[in-house]
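This is the structure I have questions about; it appears just below.
Complex shown without one protein chain; remaining protein chains in place.
Here is subunit A:
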């Protein structure tokens, strides 16, 4: 996403996004987060936590993908990524990265998926 600059945006939305992320954009986030990185909270929400971050910590008491967090919060992935970077830095959540691209295609993985699909 580009830096929020005012006029290019729909009314209402982006200013709020800007507030939620403290004005940072996803591109400056240091952590590599994929849409399907699984996020798990290390503990429950703390009093005084930013509401969106408290939401993330709450719904990630079990593993949940970045995409699912985005869907449940109704926030773009780029915004969720910024929120998660802070939570990761503060060790409020841990990230389980996806199978690395360099490891694909992996025969054992593909066979596991085939076996899984056969049970559908």
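Simple rule for what comes next: a residue touches a chain if its C-beta (ideal position, glycine included) is under 8 Å from a C-beta of that chain, and two chains touch if they have at least 3 such contacts; residues count from 1.
Everything below uses one rule, namely that contacts and distances are computed from a predicted model.
S.K.: According to UniProt, what is the chain that's been left out of this complex called? Choose from "Ferredoxin", "Tryptophan synthase beta chain", "ATP-binding protein" or "tRNA threonylcarbamoyladenosine biosynthesis protein TsaB".
M.R.: Matching the unshown chain against "Ferredoxin", "Tryptophan synthase beta chain", "ATP-binding protein" or "tRNA threonylcarbamoyladenosine biosynthesis protein TsaB" yields "ATP-binding protein".
S.K.: In terms of residues, what is the contact footprint of the unshown chain on subunit A?
M.R.: 1-2, 8-10, 12-14, 16-17, 19-20, 34-38, 40, 51-52, 55, 58-59, 62-65, 67-68, 70-78, 96-101, 104-107, 109-118, 120
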